[in-house]
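The complex appears here minus one protein chain, its other protein chains still in place.
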Amino acid sequence: MDPVTIDTTKIKPAKKKPETALEKLEDTGLINTVLAAKEREGLILFSTVDQIINWARLSSLWPVTSGLACCAIEMMAVAMAHHDIARFGMEIFRASPRQADLMFVAGTVTKKMAPRVKQLYEMMPEPKWVIAVGACASTGGPYHESYAVLKGVDLIIPVDVYIPGCPPRPEAWLYGVIQLREKIKNEGYGAKWGLNK
Amino acid sequence: METEELLLNMGPVHPSTHGVLRFKLRMDGEIIKECNIVMGYLHRGTEKLGEMKTYLQFTPYTDRLDYISAFPNNYAYAKAIEELAGIEVPLRAEYIRVLTMELNRIINHLVFMGSLLMDLGAATMIMWGFREREKALQLFEMLCGARMTFNYIKPGGVRDDLPDGFIPKLNEFLKDMEKRIDDYEQLINENEIFLMRMKNIGVISAQEAINYGLTGPALRGSGVSYDIRKLEPYSIYPDLDFKVCVQSEGDSFARYMVRVDEMRESLHILRQVVDTMPEAKIVAQAKYGIAPMTGMPSAVSTYFPRIFAPPAGEVYSRIEAPKGELGFYIVSDGTTKPYRVKIRSPSFCNLTAIPRMVVGLKIPDLIAAFGTIDVVLGDVDR
Partner (left out) sequence: MNAAEELKRLLPNAVVSTGIQINKPLAVIRKEELLKVAEDVKEMGFDHLSVITGIDYTDRFEVVYNFFSYGKKQNLVLKVILGHDNPEIDSLTTFWKGADWLERETYDLVGIRFTGHPNLTRILLPEGWIGHPLRKDYDMKTEQFVMLGEDGEDVVSTDGSKLLRRK
């Protein structure tokens, strides 16, 4: 057997632990600091308006309480002490769509429920995001062949993140939330025009 | 004073934590004059899917009926097929089944308590309830890898034996749970606001409860000592010592108390099951359908034939699920797919009594009464 050679040039150095306040801010990846700012001991920060707004938006997403089926129970589990979605600033589940900016489509969207889900989405103020949770909301899942089930909620409203699973574990759920935060980070006019990168 | 009647719509997406159900209320001021329930917002056509799938393929769909307590759903379906095909189940498998079902009963009642208190505006109980639920879900994960939808109990047995280290962990849970139930009772039972919201709300007499077809804790709260585990004993329940929890008042508080007592009884049953569990490691019956593959005697999954056809016939088999009587009416025409699967779900039948119970109450009382009936919409709409 050939000895395994390791190309040391390909190993990335371990990330330095952020120490100063400026480094910590830089570590979030939300604010671009310019080297010149560092040299002046953090007195000047450069960023874009987009990044500041996105940072504010993603740090406190308020979901609307719209549990539809089995996944709604996992939604409750995610919100409770053990998994604690409050870590992402989204523990405030709003009963009214007018006060929410994120919708978890948690469960099977039936034909009878579909226009209501759509109405709920339309009632939410901009900016708004949708996470399709579970197999049913993504594609119809195990009920794909049924006469009474819509084959995926993306047929009626735009979806930002799909979380697979039946129902997804709370960890998967949190991973989906993190993915959405990544997405929001790169949103804005700059992203649309390709200027952000 | 003369007041104008108001038609009030509540739902299908509403703040109460039970799912998509719609109330059409005719109000006179604050008082409910008439309550109409509109449902079907989660109607997924499960019964039709039953006709399109083979017998074993349908088991996962039973998980998703009453998704808070999926083990009893699995079991009710498996029991119907076993009665239809005359399949004997090994004793150890029955013990494991009862173990899972009683554990599931505790979880169901924890979620019930949590969501009921949440609806009334108290958030502590749901935090506490879900903390303990999480511990029990870890046990389920050890057992079958799933948290909510198990697909574990199959016709002829269970999918796998108990994993190593399961019983000690279960014992730990049982010991812990004992204290926790005391905590809950201390927190809730003496609470003045809770008592005012619960006592004499949504009263239904024993006679009416029977006439409306209520079952489970909703019926036992009205003073009818009725439990299918006692009346038509199935599985190993005849060998176990437990009592039927009954309260006589018939109001929301009585229904709540029945469930708290049932949690204690379930703990009692679980302790007996753990103590008397037989050692034999056979957990599934191989005598029906296709014979297991040779050379793989230890692989339990091969005990379950992918396809099998019970003899033609009809069966109605029912069990005491945490919410009430759960029954499956299965018609077989001798082929590999059921000809007709009818699900008698406890939530659907218990909900029938709500329009009768809430006339003359106020809207917050509707939420309280509705909470103590304990429905799951997946079970109502199917």
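List of remarks:
For reference, chains read A and B in written order, and residue numbers begin at 1 within each chain.
By definition in this document, a residue touches a chain if its C-beta (ideal position, glycine included) is under 8 Å from a C-beta of that chain, and two chains touch if they have at least 3 such contacts.
Being a predicted model, the structure only gives us computed values, none of them experimental.
Touch with the chain that is not drawn comes from one residue among B:G145, B:P278, B:G313 or B:G360, which is B:G313.
One of B:H18, B:H43, B:R92 or B:R259 touches the chain omitted from the figure, and that residue is B:H43. Contact with the chain that does not appear here is found for just one residue of B:N151, B:T336 or B:T352, B:T352.
From the options B:L84, B:V273 or B:M357, the residue with contact to the chain not on display is B:L84.
Along chain B, the points of touch with the absent chain fall at residues 9, 39-40, 43, 45, 47-48, 51, 83-84, 208, 210-215, 224, 226, 231-232, 313-316, 318, 325, 327, 329, 331, 339-340, 342, 344, 348-349, 351-352, 356, 381-382.
Although one chain is not displayed, its contacts with chain A can still be listed: residues 111-112, 114-116, 118-119, 145, 147-148, 154-158.
We take it that only the chains that are shown with their structure count from here on.
Chain A and chain B have centres, each the mean of its CA atoms, that are 34 Å apart.
Contacts from chain A toward chain B in the complex involve residues 65-70, 72-74, 76-77, 80-82, 95, 107-108, 110, 112-113, 116, 120, 142-143, 145-149, 166-167, 169. The residues of chain B lying in touch with chain A in their complex are 12-15, 17, 19-20, 40-46, 48-49, 52, 60-61, 64, 67-68, 111, 126-127, 130-131, 133-134, 147-149, 377-378, 381.
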